[in-house]
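What follows is part of the complex, with its chains left where they were.
Labels A, B and C are assigned to the chains in the order they are written; within every chain, residues are numbered from 1.
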Amino acid sequence: MTDRVREILSWYGSDNPGTLTNLARLLGHGALAGTGRLVILPVDQGFEHGPGRSFAMNPAAYDPRYHFELALEAGCSAYAAPLGFLEAGAREFAGRVPLILKLNNHDVLIEERDPAQAITGSVGDAVRLGCVAIGFTIYPGSEHRLTMYSQLRALAEDAKQRGLAVVVWSYPRGSGLSKEGETAIDVTAYAAHIAAQLGAHVVKVKLPSAHLEQAAAKKVYEKEGVPLGTLAERVRHVVQSAFDGRRIVIFSGGAADTDEAVFEQVRAIRDGGGFGSIIGRNSFQRKKPDALRFLRTVMDLYSGVKK
Amino acid sequence: MTDRVREILSWYGSDNPGTLTNLARLLGHGALAGTGRLVILPVDQGFEHGPGRSFAMNPAAYDPRYHFELALEAGCSAYAAPLGFLEAGAREFAGRVPLILKLNNHDVLIEERDPAQAITGSVGDAVRLGCVAIGFTIYPGSEHRLTMYSQLRALAEDAKQRGLAVVVWSYPRGSGLSKEGETAIDVTAYAAHIAAQLGAHVVKVKLPSAHLEQAAAKKVYEKEGVPLGTLAERVRHVVQSAFDGRRIVIFSGGAADTDEAVFEQVRAIRDGGGFGSIIGRNSFQRKKPDALRFLRTVMDLYSGVKK
Amino acid sequence: MTDRVREILSWYGSDNPGTLTNLARLLGHGALAGTGRLVILPVDQGFEHGPGRSFAMNPAAYDPRYHFELALEAGCSAYAAPLGFLEAGAREFAGRVPLILKLNNHDVLIEERDPAQAITGSVGDAVRLGCVAIGFTIYPGSEHRLTMYSQLRALAEDAKQRGLAVVVWSYPRGSGLSKEGETAIDVTAYAAHIAAQLGAHVVKVKLPSAHLEQAAAKKVYEKEGVPLGTLAERVRHVVQSAFDGRRIVIFSGGAADTDEAVFEQVRAIRDGGGFGSIIGRNSFQRKKPDALRFLRTVMDLYSGVKK
């Protein structure tokens, strides 16, 4: 175990050794093992957007085993998916890649201004499938957010007692926010803070824009001159907002048109003190060799092999 | 046990031997035993549409014992029904035909744009009645879908722990969809995928039309040139969408006017890699000899005795 | 025990001996003991309509002991009432008349288009009061029906495990139905079928009119020429709809103006294969001698003493 991992574990002083063990597994696996950085492969797009939209461009990805293999071959830190996808490979790949069971999901077969999610798995499922962590999505800004926070709380308490880590996808969305506001820097920082306050070990947010959504926040940011001009600065502020860097915060990409644009984002995350990326569509929606090359570059940027 | 059944069981690596045993019973019973194909007799129409509309054309079918006999004589893989119908024959027919207890139902005495179902049975009921599986309906597209997914999740976890299999009827319906969209190919594939992600061992959907309902999906299907022109191609895509064929997917017929039209559908299911049919109205709404002849033809098509 | 009772018990093959014992008690008590016919005294009108409207015409009926006595003296098969009324006499009359605890009730102090009921007793209450069965009302046609079905399911499972029988009042009502539709023959048959599917041992419906409410049902009834012209024919169809006569179905009267009109209804129930009557207002809203004469005539009609 590296000093950096030891340092990170020291931030979680209220967790039991079981949960620390699983956090250590997450930080000790794959190409970034021991660096304190993470690249996670998430594959819930089949549920969230439909199978055709998710896999038709790379039909091998319809097979649940494909994603275990991809995560393994690419040296990802972990693979996160809903119940069905994990059940379909957990025995075959047991012990070979850390797993995160996504415990809630939703689909887009009906549009709702204030979205919620269905509970689709249990902490008991995560335990029986050998997972290191549970995953859970909250929608700050939705009128259903309080229910989602309460659900997360109960599941997180259960998970921690059973020695699992807790990964929270914090996605601002709903009638409380403008479309632009969903990725505003103030809102993103707020979303990261809420997830941390709810007891998340790992927080996942979207890369923030420079937009400031809430008037009261804008006033303070401007008065205090918080540096938010570059993406790296914004990443730094989000990380700061999650307990001054004492919680693991990872990011998903915005609408990057080219690979190079994604790599630029990764550099910003790295330089802003972010802990890594969660990379879905840019991994399994390419042919595997291409995806492996792409992920390798991302990891090299995080590990410092590349600049 | 045939190699094909062994292969199918190998897809369910996260299930306990009890559940595999019950899946094996389902795949090992009746005229299609060992082929990996299934023809299931479902009789919940009395609850769903009313007894007169369901049984007046064949009054023998008012008697709950009739359906056990029909399933048995026709060599169906299993008989699925709500609590009352199974309670009324489970002792007399104990051990003679695999049973699936439908755990939720709804009626049409009130019309609702976004339908839901009542929980009408428990996993404990399924166990005490000697069933091999529970059955559950979800309505993707209804505003009640998240609740239904969450109910299914909890019941499926319970069923799996008690060694039962899980059969999910995934019927897109509700204000999120146009009438045509309920059987659109993109929506049907999505519905099958959701059921698989929720942990279903067997997924039941309607035969899909060539309509594409969701704009974002349509774009991808057209760009990637997914072959959807024939019914067999569409069946193949639905099966692919359920974990690339590693989940059992069965189909119910559309509005077929003639027996030959149904047989054509069965050929398409067979040739598209579907695992079988669930045949309600075309079985118990005919006189028994006619139904037996009809079902025999369907099974012969699946087993390859007929082309 | 008579052959007829033995035959009836044989229909309930999935129930435990405890429940069969209580069904046997119900079928073995009073003037109709052993005939397979039932006349039950229900007194929930105080709760459902108010005490004045229910008892002012026969003030002796304000006293809860009165109804135990009436049921006993008249030779009724059982006495059904809410918690309070049973608690007020269960010790004094312990073991002298079979009791049914009504587990839900509602009042008319507020009018609702889609009615529901409050849970007002528990299976545990039924056990401690020495009851043979629980009673439960569902309102098919109400937007609350799915909740009511789910409540019934849970209570019925509990009751059956504790050896009690389940009596379901199935009253179509709510925004899904026209006023005339509440007693339409198609709707009444549907209501009886739903109750049976939910696991009822005894189903209680209102006497059906010849009206056909649902267009889809009407089409089938007319095409198949189901005989519905006389009340006896309609009773026969309702009984048929409850598992082809393999569930006990009893009836309450419609708006009969004279005693003779009620007796005519009883003859129709008897001749149509109905299992008996539940007689509330025509029993406790008369002076006791008059009620006893009236009930004696009803029972004589059922037992065949009178034609």
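As a convention for this text, a contact is a pair of C-beta atoms (placed from the backbone, for glycine too) under 8 Å apart; a residue touches a chain by one contact, two chains touch by 3 or more.
Source: prediction; values computed, not measured.
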Copy count for the complete homomeric assembly [3 present here]: 5
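Throughout what follows, only the chains that are shown with their structure count from here on.
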Magnitude of the superposing rotation for chain A and chain B (Cα, nearest 5°): 70
Geometric centre distance via CA averages, chain C-chain A, whole Å: 58
Centre distance in Å when chain B and chain C are each reduced to the mean of their C-alpha atoms: 36
Residues of chain A whose C-beta touches two or more other chains: none
Complex interface listing, chain B residues touching chain A: 11-15, 140-143, 145-150, 153-154, 157, 172, 174-177, 186-187, 189-194, 196-200, 214, 216-217, 220-221, 223-224, 226, 237, 240-241, 243-244, 246-247
Residues on chain B engaged by chain C in the complex (per definition of touch): 46-47, 49-53, 56-57, 59, 62-64, 82-92, 105-112, 116-122, 124-125, 128-129
